[in-house]
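Take a look at the following structure, please.
The other protein chains are all here in position, but one chain of the complex has been omitted.
Labels for the chains are A, B and C, by order of writing; each one numbers its residues from 1.
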Amino acid sequence: MGLAVYIGKRLVRLVLSLIAVSILTFTLLQLAPGNFADLQRVNSGATNFGGVGTESMVGELETRYGADVPVWKQYLIFMKGAVVWDFGPSYKYASRNVQDIIAEAFPVSATLALLAVLLALLIAVPVGVFAALRQNSKTDHGTMFVVTLGHALPSYLSAAFMILLFSATLKLLPSGGWNGPKDLILPVLALSLGPAAVLARYVRSSMLETLREEYVTAAIAKGGPRRTVIVRHALRNSLIPLVTVAGPLLAALMTGTVFVEALLRIPGLGLYFANAAASRDMPLLMGTALFFALILMVTNLAVDLIYRFLDPRIRTVGGVSDDGH
Amino acid sequence: MNDEALLSVRDLRTTFGSSLTAVDGVSFDVRRGQALAIVGESGSGKSVTMRSVMGILPRTARITGGQAYFGGRDLLAIGDKELRKIRGREIAMVFQSAMEAMNPTLTLERQLTEHLIWHGLCNKAEARKRAVRALGDVGIPDPEKRIRTYPFQLSGGMRQRAMIAMAMVTEPDLLIADEPTTAVDVTVQRQILDLLKGLKDRGTGVIMITHDLGVARYFCDDAVVMYAGRVVERAPMASLLDDPRHPYTVGLLGSSVEVGGRELALRPIPGSPPDLSRRPVGCAFHPRCPRAELPRCQTEQEILTIGPDRDAACWKVTVDA
Amino acid sequence: MPDELVRAESVTKVFRTRAGEVRAVDDVSLTVHRGETLGLVGESGSGKSTVARLMMGLQPCTSGRVVFDGNDLGQLPARELRVLRPRMQMVFQNPYGSLLPHFSAIGNVMEPLRLHERGDKASRRTRALELLDLVGINTHNAELYPRQFSGGQQQRIAIARALALEPDLLVCDEPTSSLDVSIQAQILELFTDLRNRLGLSMLFISHNLAVVERLADRVAVMNKGQVVEESPTETLFRAPQDPYTRQLLSAVLPVRAE
Partner (left out) sequence: MTATEGISAAAGESEQAERAARGPLARAWSRFRKHRLAFGSLIFCSLLIITAIAAPLIAPYGYEETDIQHKLAGPGSEGHLLGTDLLGRDILSRLIYGLQTALTVAFGAELTALVLALAIGLLAGYLGGRVESLLMAFTDVMYAFPSYLFAVVMVTVLGRSIFALVVAIGIASWVTQARLVRAQVMTIKEREYVEAARSMGAKGSTIAIRYILPNAIGPILVTTSFAIPAAIAAEAGLALLGLGVQPPTPSWGAMISEGSRYLLAAPHMLVAPAVLFALTLLAFTWIGDGVRDAFDPSGEQR
C-alpha cells in the first residue's frame, strides 16, 4: 500500500470520525436539561458575568439560527460554519466568537502541554534506561517506586502539593494566575510528572525486552563496546515504539491541561471548555469539543506516520517480501 | 594441554542463580581446520558452555571455575576489555536463527561492517568492500544491491547465509555455530553446511552445537556428548556413532530414526532429562540407564580414557573393555 | 480396495493476506482408508498443516470437498458437524499450547467426554485415568496442571485426550517436532503401539522423512501447496519418482554408517 493511499484513507477516516463526534456531541447536548438563558436567570443573583444582559443573548441566538429552527437544521447551520472555521459567538462571552476564544486560549494549553511532554521525555528516557541497565537492583526498585508515585497522582493533586510546598511554605512561586514566565513552572512540573512516569516505565520495559533480544547478544559477540551496543542496537530499537506512547500522551495533554488550569486559574482552552459546560454555552462547547477531537486525531495520525518512517519493517511492507515470512 | 589446540577448555563450570549448575566441569579441545560437535538435548548445557567461553552469558549466570585457552590466553581470566578484542575478530559466532540474531532495523551493510570498524581492521570504504565480498562468498546473488536491504527482506536461507557472512567478514580463526541449521529446511541445510565446510578447509576451526546426529556426522571430525551439564563421552565423530560406549550415547542412537531404518527397532531411553536444580546424585543419567547398578552409579563418575582419543564417564564402559 | 474413511477431492485453500492471495493448498486429493496410516511430508510452507485442518473440517475449503465416511464436511450444518467430531481427533505440534492451561491433566482428558455427554462424572474420571495410564502418565500426577509436565508428557496427555472419544481418524500435525530426540522416540513408540492395539486410522504429518517412513503405510509428498507424489511407503523411499522427492531424500544426512 502506497504512502499516499494510506494517508488518504486515514484522512477520510478522520473526517468521518469528526462528523460522528459532532453528531454525538450535538445530540447529547440537545438532551441536556436547561439552557443557557434559564441557567443565567437562576444564577443571576449569585454571579455576575460581565454585565451582559440575558435577554440580548437570547436575541443573538435567534438571529443566528432564526426562531423555531428544527434541531437538524441547527446542526447543519453549525457545521456549515465549522467547516469555514466559524463557530459563531459564544453565549457566555458574548462579545467574542468561539474561534477567537480558541485562537487565544489554545496556545496557552498547547504551550503547557508541549513543555510538559518535553520535560517528561527528558526525565523519562535516562531514568528508564538507567533502571533497565540495573534491573532488579536497589536503584531499579527505588526508581520504579518513585515512578509509581508519579503514575498514581493526577496532575492537579501534584499541583496542589506543589502549591503547598513552593507557594504556601517556601513562598518561592506564585500560587496561580497567568502573568509571567514564573507562572509556567508549577503547571508544567505538575503536568509532566504523570507522563514522565508512564514514559519511564515504558522505556524501562522496552529496553529490558530489547536487551534480551538475540541480536543484542550477537552484537556483543561481534566485539561491540558495551556503550555502542546499548546505544546503537538496544536503545535505538527500544525508543522507536516510544513514539507510539509519547504521541498520544501529547495529544491527551493538549486537551487534558484543564484540571491544572482550573486549580491554578490559567486561562487555557480547557478552562473555557469546563466553564462552557457548566453554563450551557453550546457554541463554545461544540466548538471546543470538535477542536479537541481534531487535535487528538491529527496528533495520532502524525504519530503513525512518524512510526512508519522510523521502523523499516513497517516502512517497506509489501516492498520486497517475495517469500512470505 | 594439547599444544596444537586452537581452543582448549578445561573444567568449565557455570552456574545460574545460587543453586543451578548448568555446566559442570566441561573440557574439550578444538584444532585448526577441524570441527568439533557438541552434541546434546535441550538443557544439556551445550549452548551455555559456548556462551561462557564467549563471555555472552545472561546476567544471572556466573562462571565459577575453569580455563579456556585461546592463543596462549585464558579467555575466562583476561577480563571483558581484552576478551572484547577477541570476540568477533578471532572468534566469531553463528546463531540458530538469523531472524533473531540480526537487528531488524539496521541494514546488512551496517551490521556487516560495524565490527570491522570496532576492531580497527579497516576504514569504512574498505569495510564495505569486504562486506560485499563476504556476501558474494556465501552465495548471495547481487551483493552490491543486497547489502542495502534489511534482514527481513531476505528469504530464510539467504538470511542465514548473510549471518554467516557477518561472522566471517573479519576472517576469524574459530567459528562457533549454535544449531546453525535447525531453523532451516532440509534442502537448505545441506547448502549451509557445505558453505561452512569451505571455511573449515581454509583452516578455520569450528565448534558446532547441535542435537542432530546426522548434521554432526556430516560436518564434524570429533564429538563431545553432553548430558545434564557434563561431558559423558568424547570421541572421533565416526567412532562415536558407529561404536557408542556411554549408555546415554547408546540410547541417543537407539532413539534416532533415519531414512531406511524402518526395520531397525527403536530403543528409546525411558524417562526424561533431570531438572538441573535437582540433579541425581553421582551419574546424572543413572535413573534412566538400563545398565545402572546401585550404589556404584550413585558415586561421582570420573571421565575415563577408554581407548585412543576416546573417553567416557562410566565405570561400566571400562569393565566392558 | 479397503474401506475408505476420509477423502479430500481436489481441495484448494486460498488465504487472503495483506500481500495478496496465497494459494496454500492447490488442488490436492488424498484418501485415508480404515486402519491405515497416511504420511504427509513437506517443508515449511508446503501447505501440509492446512491440509490437516481442511480434512478435519476446521477450515472451509475454497474449492473442492472433504468427505468423511459419506458426509461432505462443507455441506454439514455446524450442529451436525459437531456430532461427527468425536470420530476425528487431532494431535498438535505444540503440546503445551494445545492443552487447556487452566484445566488439570485429567480435566483436559475428561473435557471431550463432558462435551459429548459421555457417561457421568465418575465414569468419565475412571475412563480418563485409564487413558492416562495407557499413554504412560503416572496417574498420581493426574491432578497436576499442564505446565507442571515436561514436553513429552504434555504430548502424551494430548494424545490421551484425542483418544478419549475413541475416534476413527487421528490427525497428527508434527506431533514430535518440538520434542528432543530421545523423547521423540518414546512418542513414536507410543503411536506404533496404539495403532496396533486400537486399529487407528491416521493422517500423520511431518517434515521429518524418517519419522513418516517409520509410521506410514502410504506417503504423500507436498511442495508449494501441491501433492507431487503419492505411493506406498516402501516404493516411495526406494524408488522416488518426482524430482522434488528425490531432492528431499538426497538432502537427508545419515547418522549410522551405510
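One rule holds in what follows: a contact is a pair of C-beta atoms (placed from the backbone, for glycine too) under 8 Å apart; a residue touches a chain by one contact, two chains touch by 3 or more.
Predicted model, so just to flag it, every value in this text is computed and none were measured.
Any idea which of C:86, C:119, C:136 or C:254 touches the chain not displayed?
The missing chain is touched by C:86.
For the full complex, which residue in A:3, A:103 or A:152 touches the chain that was left out?
A:152
Quick one: say which of C:111, C:217 or C:242 touches the chain that got left out.
C:111
Out of C:46, C:98 or C:206, which touches the unshown chain?
C:98
Considering the complete complex, identify which of A:263, A:284 or A:303 is in touch with the unshown chain.
Result: among the candidates, A:263 touches the missing chain.
Where does subunit C touch the missing chain, residue by residue?
Those residues of subunit C that touch the unshown chain are 53, 56, 58, 81-86, 88-90, 92-94, 97-102, 104, 111-112, 115-116, 141, 143-145, 148, 158, 161, 165.
Considering the entire assembly, which residues of subunit A contact the chain that has been omitted?
Touch with the absent chain occurs at residues 13, 17-18, 20-21, 24-25, 28-29, 31-33, 148-149, 151-154, 156-157, 160-161, 163-164, 167-168, 175-176, 201-202, 205, 208-209, 212, 214, 252, 255-256, 258-259, 262-263, 273-274, 277-278, 280, 285, 289, 292-293, 296-297, 300.
One rule holds in what follows: only the chains that are shown with their structure count from here on.
Farthest chain from subunit B, going by the mean of C-alpha atoms per chain?
Ranked by distance of C-alpha centres from subunit B, the top chain is A.
Can you pull out the residues of subunit B that are in contact with at least two other chains?
Nothing qualifies.
Touching residues of subunit A toward subunit B in the complex: what are they?
135, 213-215, 217-225, 228, 232-233, 236-237, 240, 311-313, 316, 319-323, 325
Across the complex, what residues on subunit B touch subunit C?
Residues in contact with subunit C: 41-42, 185-187, 189-190, 193, 211-215, 217-218, 238, 241-242, 251-262, 266-270, 272-273.
Which of the residues in subunit C end up touching subunit B in this complex?
Residue list for subunit C touching subunit B: 43-44, 150, 152-153, 180-186, 188-189, 207-211, 213-214, 233, 237, 247-249, 251-257.
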